[in-house]
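First the structure, which I've put down as structure tokens, then a few questions once you've had a look.
Complex shown without one protein chain; remaining protein chains in place.
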Amino acid sequence: MTVIAERLEDALARISDGCMLAAPNESAGVSMEATRALIRRGIRRLHLVALPTSTLQADLLIGAGAIATLETSAVSLGEIGLAPRFTAAVKSGAIVMKDATCAALYAALQAAEKGIPFMPLRGLIGSDLARYRPEWRVIDNPYGHDDPIVLLPAIKPDVALFHAPMADRAGNVWIGRERDLAILAHAAKATVVTVERLHEANLLDDPVLAAGTLPGVYVDAVAVAPRGAWPLGLPDHYTADMAHLADYARLAATAEGFARYLGEHVDVKRAA
Amino acid sequence: MTVIAERLEDALARISDGCMLAAPNESAGVSMEATRALIRRGIRRLHLVALPTSTLQADLLIGAGAIATLETSAVSLGEIGLAPRFTAAVKSGAIVMKDATCAALYAALQAAEKGIPFMPLRGLIGSDLARYRPEWRVIDNPYGHDDPIVLLPAIKPDVALFHAPMADRAGNVWIGRERDLAILAHAAKATVVTVERLHEANLLDDPVLAAGTLPGVYVDAVAVAPRGAWPLGLPDHYTADMAHLADYARLAATAEGFARYLGEHVDVKRAA
Amino acid sequence: MSSARPEYGEEELLASVMADLIGDVRLVAVGAASPIPATAALLARERGGGRPRVSLLQSRKHNFFTDGGVELFDCAGQGRVDVFFLSGAQIDGEANINLVCIGDPSRPTVRFPGSFGSAYLYYVVPKVILFRTEHSRRTLVPKVDFISAPGTSPDNVYRPGGPVALVTGRCLFSFERRKRRFRLESIHPGHTLAEIEEHTGFAFDRADEVAVTPAPSAETLRIMREVVAPEVAEIYPHFAAKAFRIGAAA
Partner (left out) sequence: MSSARPEYGEEELLASVMADLIGDVRLVAVGAASPIPATAALLARERGGGRPRVSLLQSRKHNFFTDGGVELFDCAGQGRVDVFFLSGAQIDGEANINLVCIGDPSRPTVRFPGSFGSAYLYYVVPKVILFRTEHSRRTLVPKVDFISAPGTSPDNVYRPGGPVALVTGRCLFSFERRKRRFRLESIHPGHTLAEIEEHTGFAFDRADEVAVTPAPSAETLRIMREVVAPEVAEIYPHFAAKAFRIGAAA
């Protein structure tokens, strides 16, 4: 049964040092509140899979020393520019960067979703991405003639973590058209969700809401975190806090500035 | 651009003799109105792919001589019993029956959805289904050791045909949680939909409705057909007409009775 | 009906047996046209205070899947579906099931509806409970004519799942995968070993003394009739009318 946690920290208990953590990008719903709580807890050695890209979440975790391996298709601060801690960490070799491309990450997570060991995918051949991914095997398509195709092994995260508009007390989570969140939850062994609010009725009782609902069977823990994506946006709810992100980019340009940012915005929990 | 057809027959123009037609089962939304119209038009030699099973739709098309090949996991009339025309046609060899299992049909259609030539799937090995499907190839899982796994070639239907609650004038179709309809539309080269009614606003403008909407980019033609799933049900809208289905089962037990059913319920169009 | 026989119907007994077989698990799924398994699953959920979660594929209300028909199979592939129920037009002593036909499949003498989800779910769901009320040499055969799904697989075939039991109108068999044989666990009240041997087309193991299937407890009967029966009646009105004498105009 899904735990509706009183404290965010309780919901995050199953995200342990060294685990493979999967998260969506900001257009689907990033739990920044949980990300800050994990940093406060001092989480270490994460293998972060960001589907398919990341922005502040990866940069913050990297800067805080929480990430050993990052697997994603791109990290930047969007219109604000490069992600400073990501860039510095890759250049210094502080993290292992597994560069991917969006479609390959989707396919590998969908392989886990379907319980199959691998998924074939077009493209990829001749990209240097493949040179650094020996696990991407090229086979001859059994249904073609001299037709090489890449196989991608399934990615099965230990935990998926994201933010969504609402959940009910049975653990059903309304994700709307952000189906990436369903792929993550289906593929991962466990799923932790923060939500803007609890919906008092069962989301599955209304056929219109049910169409956008991830069933609680996939969801291990839910915690309420109003504006939990801040300073990123949540689609149809609030936009990104661009001024804050610009401040972040400025501070995070140096290790000292980043430490100051952590002190001001992460080390102390926001007032509810 | 999607055509919102004045006449159902116009929407069906792209479903031609000999094509591969894909349809969902009755728990997702079967367009029985379109099925009757196709029979009236005298359609022939269909390769029907029923995802993952069928009931009256396949039986009616078979009885009317419209089907050359049927690819599905089961055909019956549910609680009413066996599907009489299906049973007779398989026994006499009048149709080619490609027996499948639900998960294999989903995987093969999802291969088309992902633009990949095949999809691997667990199970299947040792089933006699595989004995009659030489196109289901067994390979050794490249990520395992002595680990045989079946590959299923993609199924790419020419046309997907189904019934849904509503569409808007841009061709967006509200399918709710019946995601099988999206798989069919994504996999097929063209999609024809009948709906209970037109929704005057754009379905994508409302985030809650958008979560259950198939975008018009996949939809070639829409026609309005109130109670278009009758005598089958449409989830959350109306239930199956069990008395009518029982009558059908009784009549369709013989070729003569089936001809009488066609004369009474198919040859003449229902009043709107 | 013997005068010593407690006051419950055959369907209630079978549902009670199946509910006990479900055990303490997270998720039970029930396919179409399965009123007794549906009753058993809802009974297990009610007795477990909401655990296991139950998805009745034929129900709108008791089916929590929202990703279409594919979700059951994906969910099972992920290892999340603990229990599923399968039947067979024929079931043989190695737990192979036939849902397709008798005779040459291209010109069969008898044709059944088809394999449904069996050729996948039988492999990946850890506890598959086989059920077939009709216990006869017609249904329980030495060897099935067509293997929709095999009871066991060679060691190198990925197979986390498979049959654990077979519930019939006469008895309960367990299945031992290693030995590829059924074992008679208990005989339903009112039935005999001789009768079971007469009507079973395959050989099976048994103890010298075979137990009698326990009758449903008063509490189980109460829950089944008061809480579960109305839920089942929404999906299977004819069945509920017969099994529980409730609902259904027909």
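Letters are used for the chains, namely A, B and C, taken in the order the chains are written, and counting of residues starts over at 1 for each.
Following the convention adopted for this analysis, contacts are C-beta pairs under 8 Å (C-beta built on N, C-alpha and C of every residue); 3 or more make two chains touch, one makes a residue touch a chain.
Keep in mind that what you see is a predicted model, and the values were worked out from it rather than measured.
One chain is not depicted; across the entire complex it touches A, B.
Across A:R122, A:K189 or A:R227, the residue that sits in touch with the chain not pictured is A:R122. Screening A:T2, A:T35, A:Q57 or A:T72 for touch with the missing chain picks out A:T72. Of the listed positions A:T53, A:N172 or A:T194, the one in contact with the omitted chain in the full complex is A:T53. Of the listed residues A:D99, A:D206 or A:D241, the one in contact with the hidden chain in the full complex is A:D99.
The chain not shown here touches chain A at positions 24-25, 27-28, 51-53, 72-76, 78-79, 82-83, 86-87, 90-93, 97, 99-104, 106, 110, 121-129, 132, 146-149, 177-183, 235-236.
Interface residues of chain B with the unshown chain, by the touch rule above, are 1, 112-116, 172, 182, 186-187, 204, 210-211, 213-218.
Simple rule for what comes next: only the chains that are shown with their structure count from here on.
Contact with chain A and chain B alike is made by C. Compare each chain's C-alpha centroid with the centroid of every protein C-alpha atom shown, and the nearest one belongs to B. Chain centres here are Cα averages; for chain A and chain B they lie 36 Å apart. In this assembly, the C-alpha centroid of chain B lies 29 Å from the C-alpha centroid of chain C. Residue positions 110, 121-122, 147, 149, 177, 235-236 of chain B are each in touch with at least two other chains.
Looking at chain C, one finds that residues 65-67, 77, 124 touch two or more other chains.
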